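Of the protein chains in this complex, all but one are displayed in their positions.
This part shows chain A:
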Amino acid sequence: MSEMNGVTTSRQRWKYLDRVLSRPGPFTDEDWVPGEEVISFLESAKVLVIGAGGLGCEILKNLALSGFKDIHVIDMDTIDVSNLNRQFLFRQSDVGKPKAEVAARFVERRVKGVKITPYCGRIQDKDEDYYMQFNMIICGLDSIEARRWINAMLVGMVDMENPESMKPLIDGGTEGFKGQARVILPTMTSCFECQLDMHAPRAAVPLCTLATIPRQPQHCIEWAHIIAWEEERKGDILDNDDPEHITWLYQKALARAKEFNISGVTYSLTQGVVKNIIPAIASTNAIIAASCCNEAFKIATNTNPYLGVPETANYMMYSGDDSIYTYTFEHQRKEDCPVCGNLAKDLEINARWTLQEFIDSLAERAEAQLKKPTLRTEKSSLYYQSPPALEEATRPNLRKKLFDLVSDGEEIAVSDPAFQIDFKFRLLFRDK
């Protein structure tokens, strides 16, 4: 093994990987050329990992050990002592430091030649230009909201002039002994929003049970969280990471539990209930992360068919609740998906038209024939047919010129009671 500047230049370490990369196998396509080109693509592919928690630690380690060399990672959290049991890239001395940074340095130290670029912050801080630089994105998140955001971003980025603007999204998720891995090819296959019904809303206890007949320690904590805080600390914004706030809730919950003869309220249970922490099983994370990284590897190298090829299975669910069960299937795209079901169509308009004139023109368009359209942009309500208060508030816009209401290239969403789906148009000013 030869070393240059501490970087292993020999491929000795990748001997086993190279057996897959440098010769055809039973599932490779006939026109697939093994060797040099495949290896160099894998090494230069830029992959973004979202989340450096339970799944993220596994994903970063797996990608580095699968031959990816240019990895980026985003996470907004800092390391908590309770993470250390399964988020194995972190040590006691790292508590309080940003997860993305610590995870990146750890993997870089252990796998020579891998570059990991951390960003400690929110995915929403970054724009289209940032996401455009990657070849694919792997999510190890516990938030539905963050997944919906990145999904909408990636669907919106697809540009028909540029195939590389289509970034495969590999999503892993776990909940206790259950989990799923899926591959989304934005605009081509069913997206996260199409699959939203796969996630049950958070189980909640009726408010009146919390208020009158708590039966479990969790009920007392939820009561402190939802009712007592509002009553006694109105105006104070509850910060789940502020120990003083959690202590306050814990003591309130404890007093209430005593009153109803309930045992089991502890500080860490309070933290868990308030932050909606689902018990994480380290092995479930390992299984799901492994599946995600194998798909990433296959997509990047074409050594084997991958999950998510259009018109084939794109979703693998795993359940370890009752022995082991996995099921892989094709989740179908939804025609009326608000994100990928109706991509914005370009529409040339005369910016000197009034909004009323524009609405009249929509009624004449063959594909739309919108008779009672309601329209908005991301930031403003252009015209609402109902309810009456909004109609009245937006009516003055009908007389305004389009250039005063929208900017060139801006997207509008149009709904009409006659249609189940909404229409989106990107307005292009005809004569500037």
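Assume a contact is a pair of C-beta atoms (placed from the backbone, for glycine too) under 8 Å apart; a residue touches a chain by one contact, two chains touch by 3 or more; residues count from 1.
One rule holds for everything that comes next: contacts and distances are computed from a predicted model.
Per the UniProt record, the absent chain's protein name among "Adenylyltransferase and sulfurtransferase MOCS3 homolog", "NEDD8-conjugating enzyme UBC12", "ADP-ribosylation factor-like protein 6" or "Bardet-Biedl syndrome 1 protein" is "NEDD8-conjugating enzyme UBC12".
Summary of contacts with the chain left out: across A:166, A:307 or A:351, the touching residue is A:166. Here one chain is not drawn; of A:76, A:95, A:196 or A:290, the residue touching it is A:196. Check A:12, A:85, A:212 or A:332 against the missing chain and you find that the one touching it is A:212. Listed for chain A, the residues touching the missing chain in the whole complex are 29, 41, 45, 127-128, 135-136, 144-145, 148-149, 152, 155-160, 162-166, 168, 185, 187-188, 193, 196-197, 199, 201, 203-208, 211-212, 226-227, 230-231, 299-302, 310, 338-339, 343-346, 374, 376-381, 384-390, 393-394, 407, 409-413, 415, 417, 422, 424, 426.
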